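Take this structure first; my questions come after.
Shown here: the complex without one of its protein chains, the others still in place.
Just so it is clear, A and B label the chains in written order, and each chain counts residues from 1 on its own.
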Amino acid sequence: MSLESYRCDMEGCSRCSSCKWIPLAQIRSQRWSQVCPSVWHNDFHAYSGSGKLNVALSILDGRSDFDESAADIFYACTMCGGCDVGCKVYRNDIDLTDTFHEARARAVELGFARLEHLQLVENMRAENNVFGLPRDERADWAADTSLLDANSEQVDILFHVGCRFSYDESQRDDLLAAVEILRTTGKRVGTSGTAEACCGQRAYECGFDSELHNFGDDMVNRVRTSGASMVAVACSDCFGAFNYLYPRNGKDLGVPVRHISEIAAELAADGSLVGAFSTPNATAAARPRVVTYHDPCHLGRRGEDYAGEFDGPKIDRPDNTRRDGRGGRYDAPRDVLKSLPGVTFVEMQRVREFSWCCGAGGGCAEGSESFSIAVATERLEEALSTGADTLATSCPWCVTNFTSAREQMRADGDHREIEIIGISELAARQISGEVPVTITTTATTCEEAAT
Amino acid sequence: MTTPPIPTTTPTDVVTVAAGVDLGNHIRQAVSEGYGLVARSSTGQARHGRGTVSGGARLLDLSALRRVPLLSARERVAIVEAGVTYRQLQPLLDAEGLRLCHPLLPPAGKSVVASLMDREPPMAPRHHWDFTDPMLCAELWFGTGDRFRTGSAAGPGATLEEQWRAGMFQKNPLGPAQTDLAKLAQGAQGSLGFATWTSVRLELRPEIRADLRICCEDLSRIAGFVAAITRRRLGEEILIMDRCQLTRIAEALGVSAGEATHRWSLLLTVGSLPRRPEESMAMQLRQIEELAAAAGLPLEHLAGTADQELMMAVTSLPELPAKIEDWKLAATGGCRELAFLTTLDRALPLVDHVRSRWLGLGIGEGSIGTYLQPLNQGRTCHVELSAFVAPAEASTLDDTTAVLVEELIDAGAFFSRPVGAAIAPTFARCGDVVRTLHKVKAVLDPHGVLNPGALCFDPAIAAAAFEEVSSS
Partner (left out) sequence: MSLATDLIGEPIGADALSDLRSAVGERWVRTDPHVLDSYAAQPFHKVEVGVWIHRPIAVVMPGDATEVAAVVKACNRHHLRFKAFSTGWGAHAGAGFDNVVQIDLRRMNRILELDIENRTIVVEPYVTCAQIQAEVMRHGLNLHIHGAGSNCSPLANATSHMGMGFSSISMGYSPRNLMGIEWILPTGELVQVGSFATGAGWVSPDGPGPSLRGAIRGFAGADGGIGVFTRVGLKLYPWSGPAEIEVSGGSFRGMQVEIPPLNGSFMCIFSNLEDYGDALYDIGYAGIGYAQFKAATGLGLAIGEPELFRRIRDEPGFREQVRAFENQFIVIIGGHTQEHFDYEVAVLGDIVSEHNGTMNSTDGLMATGRGGLWWAVIRNSIAPGMFRPTGNFYSSMGGDEAIANALRQATVGEELKEGFIAEGSCADDLVDNAHTLLYENGLYAHTEELVLYDHRDREQNRKLKGLSDTVMHSIVERTLGGGGFSFFAGAYAHEVLGPHMENYHLWQRRLKSALDPEDLSDSKYFINSEGVEAAGHG
């Protein structure tokens, strides 16, 4: 694909602004009605989904150049896909984020890539992870887990850990809880250890397609070698990459991809999730919590199953080949949360396919930190408005960004309390009566480790 | 400064206009000879401050324009010429099963068009969708002598007959196009255009009617109840009066004042809807009863009681006793009124303020009447205080009105249709409006012949407004 191939989408935009709002039928208040972090933060129309189409068309029509200022607009975007969902309530012939992706790829081609993104890609090339941390430390976390080595042993489930979970000590409890959940399936679970590499998604979102291809090929090989009948992930970015981006880019893993929340939901449904975390010490009653849930974009609207391309004019494209977000994984994490002892579950207003983004995606956590934190803060505000004391989510990137935002709020003198926690860890805590799963409790984030 | 010229010659004669089409010539003549014109459509003595000549000007008497060119039950619309009075129209409407929502007890000679052009408050908030209602389109004459038909009466279709044939019945009140000259002329007291006819929206006359009353000391409870029923568009006429107002009306009409022992009376008529009349009546009455009960208010059904006569008189267009043109002037001949808008829940302090000022001036308790008229489906309230005083006393009031108006504005009253002594203090608060209206006047009446000096076109008011901007 190329930017040119989306001309019809660009020209088709009616400027209805549905890409700025959660779907009209879903709006429940003025305060929580916006969906697009980019235009929310930057205000001028160019930053909305529609506006970015306009900018791209302006360039294609020779009315303006693809320069630094155009690149700024394309990069001031979390690639969250909220706009796509709003638009596709009504349109079958416009693909926003795909267009933005091509614009970013063009930016890279023309030398307007962000320095931080170049660094990220550099890290990936050098160490197979986005942080540039030593590749041979990738599996250190698993030292005591006795997971199988999928490079040498046949497994049922290949657990792809992902960069953040592999290196981020602060999220170790969540990761280890995920492992417990996987074990509870009774299947043979293994990882690729230090051979595991980044899924390539974060580079791809920044406009670096070749990383996705390279890492994709590698992943396909590792899955084959492992003999797995399923790839499991606990990171939503990886989920979105494997479930949508890989097939769209011709990378066939050959087996289904499941997110830990889906696996946990199944266990919860048959009553066996409890078994994952009941320990002899679990005497304390579960801590009562009011929990709300944040839908990570890449498990939700950006992670739905790839349904192929429609071969014909897009205006005639049927619903089922569009990426409209409705096929994301929304119920599973909620089912898990609702099954947990002590949990009172409350919803925010922007949920499921029209969820507000955590701000970490699209290279923003790396390249536009203050924007990224502002977006996360906005989500914390929404979570707080529900009366929740716990914000659960199912992506380590979201957890990281929310945690940074909460720290920023504290630094700014706002001490409202809300615990930010991964869904697996929350399950462990509620079921076990708060017995930590972790082996190490000293939390070092990968950003700290990388510096 | 864009202010209209004030004509220099000052005739004081009266010319009867025989046909609407003559108006253009009258206006052009005034322009060429440099005198002002005032139009009057009603007959009889005008209430203070209304329809009077502000400067020297020829009075164009439109009261002879008494045709009703259109009356359609299917379309629920009529066209009435300027001289048609409420009482003249009533039997024509009765015959068709229709009614026109009208203000409280208009004087015998009150012209429908004059009343509408003055945005007088009609009594049935249910049918008062917008403040221009029940007026729809108008035939206007501007200070250039040009005729201009507003709303959908503008066309296409060069004549009314041509429009009727095409299924157009002068029903769309807006425009034409992207301005609304009728809205500018309405409320302008003839200073931005004279109307020779207007079309009016009509309502189907209910088959069954119920007369209800609530008497209560506490206006805020009545306000809550009125908010509840108007929210549901229940009730036809809905109006609130104090004891004095009711007594004065009863005296003037020669009917019994009834047993109102409380300060406030809410008069409420309920009409059946055209379909399933009995069922609709029961359905509405049940809601009203429930809402009254919820508010703890005693709802009286007046059917068959002595008080029903007064109720009927107040809410309809009763025959006025011989020699009485206007109930307000019946007793003392010198009534003064102060009328403004507010919301019903904000009305009481404003009413009490006026009363205390007037009482302080020696006006007797029994001479101050209060009338509250919910408007605009209950969103706004017309407040009208009347001092039923002899002409000599009335002038004492006039001297203090300006200050009182200022106090009321400070307290949130809005003088949307200011007259007399209320004009200057009201416009003093809104130089922005004054300056803008002068720009409008320069278009619609570039020679300043239409009611010279009326409203904010008074040179002193204009000077203040333009001074304000040049000094800022």
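The rule is short, and it goes like this: a residue touches a chain if its C-beta (ideal position, glycine included) is under 8 Å from a C-beta of that chain, and two chains touch if they have at least 3 such contacts.
Remember, it's a predicted structure, so these values are computed and weren't measured experimentally.
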Visible chains that the absent chain touches, using the contact criterion stated earlier: A, B
Of B:Q29, B:Q45 or B:T343, the residue in touch with the unshown chain: B:T343
Contacting the left-out chain in the complete assembly, out of B:E96, B:D180 or B:E251: B:D180
Candidates B:R248, B:R336 or B:R417 - the one touching the absent chain: B:R417
Touch criterion as defined above, residue of A:S14, A:Q154, A:S278 or A:S370 at the omitted chain: A:S14
Those residues of subunit B which, in the complete complex, touch the missing chain: 2, 74-77, 119, 129-132, 144, 147-149, 151-152, 154-158, 162-163, 165-169, 171-189, 191-192, 201, 204, 223-224, 227, 231-232, 273-276, 279-280, 283, 286-287, 341-346, 376-380, 409, 412-418, 426-427, 429-430, 432-433, 435-437, 439-440, 442-444, 446-447, 455-456, 469
Residues of subunit A (touch criterion as defined above) contacting the omitted chain: 8, 11-18, 21, 23-30, 33, 43-46, 48, 50-51, 53-55, 57-59, 61-65, 69-70, 73, 89-93, 315-316, 318-319, 326, 354
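Keep in mind that, in the parts below, only the chains that are shown with their structure count from here on.
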Averaged-CA centre spacing for the pair subunit B and subunit A, given as whole angstrom: 65
